[in-house]
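Inspection log for the structure reproduced underneath, given as structure tokens.
One chain of protein is taken out of this complex; the other chains stay put.
And then chain A:
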Amino acid sequence: MLAPKSGFSILSKALPLLLLLAVVAWSCGRGEEEPELFQGFVQPEGFPEPLYNMSRNEVTKAGFELGKRLFFEPSLSRNNTIACGSCHIQTAAFTHHGHDVSHGIDDQLGIRNPQPIMNLAWSEGFFWDGGVFDLDLVAINAITSPVEMDENVPNVLRKLREHPEYPGLFKKAFGTEEITDARFFKALSQYMLMAISDQSHYDQVRRHEAEFTEEQLAGYRVFQKSCASCHAEPLLTDRSYRNNGLAPNPLDDQGRYDVTLNAADKYKFKVPSLRNWEYTAPYMHDGRFLTLNRVIEHYRSGLVDSETLDPVFRNEDGSIGIQMSDSEKEQLIAFLQTLTDRDFVTNPLLAEPVLNSPFNK
């Protein structure tokens, strides 16, 4: 994208000229000067060690760029209409804003609300039920689901091999033009690993770069008392699977039970991160709640008891739910608003590549 193709052969002789060309090509391509956005994978301050084995798949610029291109590539679907980015939209923190469940190929509906592509280096189970345990295997689910992409991986690899540009992009990323399943999955992982949200106001406070208002601080205390045991800091999830007292939906989605077939897992779903909740409505595994207010009211008074209801909701007086006054609720909302990371949803590094530019075609 930066330099003309022939530039490689004259690299050693004409380095200064090449650099000049690159600068010209760069500024022409985008119409403006852009600083280098790609800084590799940077461990956010205060985050735990990644659970993804980064040494097995070092994030490189070329690998990341390839992964980004693939993430927005509709050829991953049977009729070349649906890309990963179709249901994971950056402005919605990589969810499908406004959709209770995802819309896939031929406008078919899935059964669950798409989860954000966010801080996945720290995830150990993927999807609401944790059925996939390796980020590199995540794409298979979407590609092969009959209501999402309805394709199969060998066909996708065939399409990429026949594509005019992908063999070259794989060469840049992995050294040869060979398009294997492992390289394909790893490139996608490189893109997803870089979708890191750590720039919210909450994060700045965490790093002592800013301070909470009094209201936010009071809300933070409510959060720590009533929410943090599951929505653990700093990822705002403890990555566990729990039954949070939602009434079973008409499909009787039993969540983690479908993966483990263990009766103790019935109606358990992954605890989602609270980060960027302002962008990711609607909420819950089937998107049944449209607002944060409705979610909080669910925990205050809407829980449905069942055998697998998480014990954390059982109170000493025999009631179930989170006890919280109206003013505590207002304070909590003030705190939760500090979890919004505007940089994440506007980060140009993660944005869909502009493919009609002459330098990309």
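Here is the rule we go by: a contact is a pair of C-beta atoms (placed from the backbone, for glycine too) under 8 Å apart; a residue touches a chain by one contact, two chains touch by 3 or more; residues count from 1.
Simple rule for what comes next: contacts and distances are computed from a predicted model.
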item: Omitted chain, identified by the protein name its UniProt record gives, among "Nitric oxide reductase, NorB subunit apoprotein", "Copper-binding protein MbnP-like domain-containing protein", "Spore germination protein" or "Acyl carrier protein"; value: "Copper-binding protein MbnP-like domain-containing protein"
item: Option touching the unshown chain, where A:Glu45, A:Asp134 or A:Asp305 are the choices; value: A:Asp134
item: Contact partner of the left-out chain, one of A:Thr81, A:Thr144, A:Gln204 or A:Asn249; value: A:Thr144
item: Residues of chain A in contact with the chain not shown; value: 53, 56, 124-125, 127, 129-134, 136-137, 140-145, 152-155, 157-158, 180-182, 185-186, 256, 258-262, 265
